[in-house]
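Here's the structure, in structure tokens; my notes come after.
Coming up: chain A.
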Amino acid sequence: MSILNLFIIIPILTVVGIVLTKDLKQSRLVSAIGMGVQMLLSFVLVYLYLRERATGNTAAMLFTYDALWFPTLNIHYSLGVDGISVAMIALTGIVVFAGIFASWKVTYLPREFFISLIILASGVFGFFISVDLFTMFLFYELAVIPMYLLIGIWGSGPKEYSAMKLTLMLMAGSAMLMVGILGIYFFSSPDHSHLTFNLLEISKIRIPIEMQRFLFPFTFVGFGILGALFPFHTWSPDGHASAPTAVSMLHAGVLMKLGGYGAFRVAIFLMPEAAHEQAWIFLILTSISVVYGAFSAAVQNDLKYINAYSSVSHCGLVLFAVLMMNQTAMNGAIVQMISHGLMTALFFALIGMIYGRTHTRIIQEMGGLMKVIPFLGVVYVIAGLASLGLPGFSGFVAEMIIFTGAFQHVDVFHRVITIVAASSIVITAVYILRVVGLLLMGPIKNDHFLHLDDAKWYERISTITLVLAITAIGVAPFWLTNMINFSLAPIVEKLSAIQITSLF
Partner candidate 1 sequence: MLNQVMFFLFGAMIVIFSLLTVTSRKILRAAVFLLFVLISTAGLYFALNYNFLAAVQLTVYAGGIVVLIIFSILLTSHVSERAVMAPFKQSLLSALATVAGATLTLMTILQFTFVPNAAADPHFNITDVGNALVSYNRDGYALPFEVVSVLLLAAMIGAIVVAKKEKMLKK
Partner candidate 2 sequence: MIQNIPLSYYLVISTLMFFIGIYGFLTRRNLITMLMSVELILNSVNINFVAFNRYLYPQQLQGHFFMLIVIAVAAAEAAVAIAIIINIYRNFKSIDVENVDEMKY
Partner candidate 3 sequence: MNFSDILTMRHELMLTLLALVVLIIDLNLHNRNKHLIIPVTLVLFFLHTVVGFLPAEKSILFGGMYRTNSLLVMMKNILNIGVLIILLQSVTWLKKEENREKISEYFVLLFSTLIGMDFMISSGDFLMFYLGLELATIPVAALAAYTHHNTKSAEAGIKLLLSSALSSGILLFGISLIYGSTGSIYYDTVMDMYQNSPMQVMAFIFFFTGMAFKISLVPFHLWTADVYEGAPINVTSYLSVISKGAAAFILIIVMFTVFNKLAPVYNHILYLISVLTMTIGNLFALRQKNMKRFLAFSSIAQAGFILLGILGGNVLGMTSVIYFVLVYIFSNLGAFGVVSAIQTVTGKESMDDYDGLYATNPKLSLLMMLALFSLAGIPPVAGFFGKFFLFASAASAGYYWLVFIAVLNATVSLYYYLLVVKAMFINKNETPLAYFKSDLATRTGLILSGLGIFILGFWSQIYEVINSLSFGIIH
């Protein structure tokens, strides 16, 4: 029995535990314990992973567990992690933990809320530990669906519309994904005799190039929709704006990462030739995402919309870097996923906390909050600075790795487009400072705000956890990048084995 099974078992136990509870107090306690254990477990996993690597184990996936599930189709319940997924799991653990504390005061149907939240989380965990495309897809959809209820029941604003839009768009994404995955499966064996869903085994063979050309766009866009790829990103602003705090955190923080991770793990890894051929199309789209999201964020007035568009921009950068297909840029993409996951979770947590106090998210209606809620204010500034890529926080590390890596591309087109994408950092600064200026600084505009309470202890736990993680990566990125690099190396080796022809 591999340790990875625990990542599925613990959420199930937690859900069972919540079912047995009676009220908010008990259910949130159970959830906090469950997800706390889950977070610790993810840290333990990081430790065990590093120790295992230190002993010289160079297998692509560690802690593998494999059980044949549907023998006919050769579907396995197959688990395993490499450095990349370990990092993503740690991210998920942290964000989910923080999310539980950010929703400490859910009073309406609390048990249902926590159950949905944990189902969502387990979908994400399952996705990251899956080695089998089928289970990966299963967990992917499992993670998407609780969103509907979470937004629809506990959300605010035009929640029903947003929830529906989000769900349908993501399911449309999974429609494309379905085609991609089935196509990969049916070409996973050169002589069609030993079809498999196993990622590692498929990666050993070469899918016929005609099929790759056909399947790659499906797979990439399918994941891309979840990764807020332009122009399929519009579920994100509405969805995030309407979602309750913890859901925004989880969704922007980890669920959107499924897109980037999948695009990398499935689309590019398994279909490198087509990826090389078609990368330029998606590079253009993603660089539009990056800049476009930032510009859009600059004129939004709703805090959540700002952050949602900022996520479009940042997640665009993830896909952008993945498409660069060299080790450094891909490394950056993964660091960016983690970094953005933490930052945006922090943002959404803070927005939720501020909204809980001021009952508005329109920045023009607020002002001078730094004075009355200094803790939240300071953390907001930290989050903002992290988001605009200040050294010392994770965002800087991620962006710099991406830009440096992307700029190392031999092709001029790639370098030019890197500069285009890099220009987003200025616009990011514009909108972040605009928010900080309007929201926290200046005179207090509303007398009600004079009597706001600063963060409660559970809110502090939630935010400090995230700030610590952001800073830790920002100050000491090397352990993370080394871990990722090790696992990236064989993947990049496979990618770079392909003859690269310049576009221009």
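The criterion applied here is as follows: contacts are C-beta pairs under 8 Å (C-beta built on N, C-alpha and C of every residue); 3 or more make two chains touch, one makes a residue touch a chain; residues count from 1.
With respect to how the candidates were assembled, all candidates are chains of the complex that A comes from, given by their letters.
Only a predicted model underlies this, so the values are computations on that prediction, with no experimental measurement involved.
Trainee: Spot the contact partner of chain A in this complex among 1, 2 or 3.
Mentor: Contact with chain A is made by candidate 3.
Trainee: Looking at the complex, which residues from chain A come into contact with candidate 3?
Mentor: The touching residues are 69-73, 75, 134, 137-139, 141-142, 145, 148-149, 152-153, 159-160, 164, 167-168, 171-172, 174-176, 178-179, 182-183, 185-186, 214, 218.
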